[in-house]
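All protein chains but one are shown at their positions in the complex.
By letter and in written order, the chains are A and B; residue numbering begins at 1 in each of them.
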Amino acid sequence: MAGQLTASLPAAGAAAPARAAEGQSVPWLLLAPATLALVVMFVLPIGYVLLLSITDPALSIAHYKRIFSVPLYTRVLFNTFTTSLTVTVACLLLGYPVAYVMTRRSDWVSTVLLMCVAVCFWTGFIVRTYAWLVILGNKGPVIGIHQALGLGPPPRLLFTTFSSTLGMVHILLPYMILALYSVMKKIDPNLLRAAASLGARPNASFREVFLPLSLPGVVNGGILVFTICLGFFITPILLGTPKDMMISQLINQQIEELLAWGFASAVAVVLLVATSVVLAVYNRFFGLDRLWG
Amino acid sequence: MARSRSTIFDRRRLLKTGGAALAGATLGPLLVTERTVAQTRTIYVNTWGGSWTAAEEAAFFKPFTDATGIRVRTVAPVSYAKLKAQVQSGSYEWDITAINQAEWLRAEREGLVEPIDWTVVQKDKLFPDAVFANGISYCALGTNLAYRKDKFPNGGPQSWADFWDVKKFPGTRSLYNNAPRSAIFALLADGVPRDKIYPLDLDRAFKKLDQIKPHIKVWWTQGNQSQQLIRDGEIDMMAMWNARASELAAQGLPVELVWNGATVGITMWGVAKGAPNRKLAWEFIQFAVQPKPQAEFCNRLYYGPTNPKAYEFVKPEIAKQMPTFPDNAKVTVPTNVEWEATNVAKLQERFTQWLAS
Partner (left out) sequence: MILVVAFLVALFLLAPILIIIPMSFSTAVSFQFPPPGYSLGYYRAYFTSHDWLDPTFNSFLIATCSMALTMLLVVPASFGYVRHRFRGKSLFNLLMMSPLIVPHVVAALAYYGYLGAVRLNGTIAGVVLAHGVLAVPVAFLVVCATLKGFDRNLERAAMSSGAGPLRTFFWVTLPVLRPGMMVAALFAFLASFNEAVVAIFISGRDAATLPKKMYESIRLESDPVIAVVSSLLISAVLFGVLLSVVLRRKPANVP
């Protein structure tokens, strides 16, 4: 690998004095390892899923017909979509104030908030899902307080749509906050000061100046959270209920319990297409690179 | 199904070249270490985890390792799908499984079962009826109604009809996420006499299951999970493996076990077809079905030994809590292995869909 790196350097070096020549050299050696790896270890496996979805057990599109005609499966699709939407909106409502405060304050407040977000962000999904199992469990603090206050029989918290939604909001909120923050911190504070000096009240200057400028962050965060949520695996399985299955639960069940490769693959393809469509629309208007920038 | 899967794996072989080339180039050395590690004298046993594994450890694994030097490692949970997946993919996680008789017969019919190696297993060391479908019988296991006594001071549910009666017995409920067991409980609740259960009337069973479904808080899948649910007070009454309930009671929890309407099935020892350590595996199984180890296991876990000689070593007060105890056996539903092996695949698919709808 190091050999390849240095081998291409003379080309880059030679090109350096004459800028015009730079575009001519095709850096095959530099691009080849990554291209090969991604094709062999990513594109082919995904293609294999595509192939299985129409060939296992026999060449047909029966699996796709089944997904879109059996009410149970259309409900799973619909349920995944609405749950993802709920999670996205909840993340936005909770995340916006945090990102706003983080941007507008430059003292310890901002540091403390950022630390909270960072700790949460870097703690693995499983650890955080486990935390919710404890908190919402029958011997957890919520039920404990409920019983101490004598509010009657404990509510059903765990293994419900509520618990999996709450878990997903907690896990994806840092993504939303960071996406908002990265856009908001680029907003020039002078704009707000200018608005104020022109007599705008704080509310008005927020509404007329800050909010519109932060919208790209809202879109970025929303798309990010929504697409991750569509294919979310761990939390719905550990905290959710089979009654309100999401797509990833369906895939897991088909493989784990029924070994139905063809059908599971078809479901996976539908999930992949749904995610791609969302991202393609985003790409059309904003350009994908900005999403992860 | 079996046929279709083999065509997939044929197709997969076509893809081998690319992946293997890349893997070989970058990670060859690592691959080699993986292989060499697997060649030490170790067998892998598929278990249910928790107290099941703990009892096996004490009764079988440790004495076996002490006697032979062969190490035993465990992989949980027991799963028919996993057995099938590993035989077809050829990447084995375990050599030996302990699975119920009906699933084992189904596995044998689908070609997932390693024939008994009679060069290792000695026939005269086995008991009558030990061998079934190239497996060797292990123990009898009940799936019973169990409930928390403290939640029902005026007497708890005594039958599946009571379990279905949410007015008379209010409380949180849980069932085993297992299609045949749930269908049988529903039929019993609907008034089918226990000797007329098979062949299962599935439409009737699902109709009855529809009634209880909104009241089932959790469909548990693992023995430990069922224990945790009832230990933590999350659930007031549930379907539970008999030993798991007895174990909780022995630990001082107010758990009552009902034998009326329990299902009883035999668990089989067996070896996955083509498993890498099959010779050692048969050696282990032969060891595990001898009277003393079987009794040792069942003394810890209240399941019924299949080796008649094992009862010489079973404590009388524990024998009473076993599915094989005559008074218990009188009121339970033994598994119709033939029917279940033939119908379980379809039933399970229907059940899975029903659960999610």
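Here is the rule we go by: a contact is a pair of C-beta atoms (placed from the backbone, for glycine too) under 8 Å apart; a residue touches a chain by one contact, two chains touch by 3 or more.
All figures in this text were calculated on a predicted structure; none of them were measured in a lab.
Colleague: Which one touches the absent chain: A:Ser60, A:Thr111, A:Gln147 or A:Ser197?
Modeller: In the full complex, the listed residue that touches the missing chain is A:Thr111.
Colleague: Of the residues A:Gly95, A:Gly222 or A:Gly240, which one touches the chain left out of the display?
Modeller: For the chain that is not drawn, the touching residue is A:Gly95.
Colleague: Taking the full complex into account, what residues of chain A touch the chain not shown?
Modeller: 1, 4-6, 8-10, 12-13, 16-17, 22-23, 25-27, 29-31, 33-35, 37-39, 41-46, 48-49, 52, 94-95, 97-98, 100-102, 106, 109-135, 137, 139-141, 144, 170, 173-174, 178, 227-228, 230-231, 233-234, 237-238, 247-248, 251-252, 255, 261, 264-265, 268-269, 271-272, 275-276, 279, 288-289, 292-293
Colleague: So that we can see where the missing chain sits, which residues of chain B does it touch?
Modeller: Touching the chain left out of view, chain B contributes residues 8-9, 11-13, 15-16, 19-20, 22-23, 26-27, 30-31, 34, 37-38, 44, 49-50, 75-77, 89-91, 93-94, 221-222, 224-225, 228, 231-232.
The rule is short, and it goes like this: only the chains that are shown with their structure count from here on.
Colleague: Give, as an integer number of Å, the spacing between the C-alpha centres of chain B and chain A.
Modeller: Going by mean C-alpha positions, chain A sits 38 Å from chain B.
Colleague: Give the list of chain B residues in touch with chain A in this complex.
Modeller: 1, 3-5, 7-8, 11-12, 15, 18-19, 21-22, 79, 81, 84-85, 217-219, 232-234, 348-349, 352-353, 355-357
Colleague: Please give the residue numbers of chain A that touch chain B in the complex, ascending.
Modeller: Chain A residues touching chain B: 36-37, 40-41, 44, 48, 51-52, 55-58, 71-72, 75-76, 137-139, 156, 158-159, 242-243, 245, 250, 253, 255-259, 261-262.
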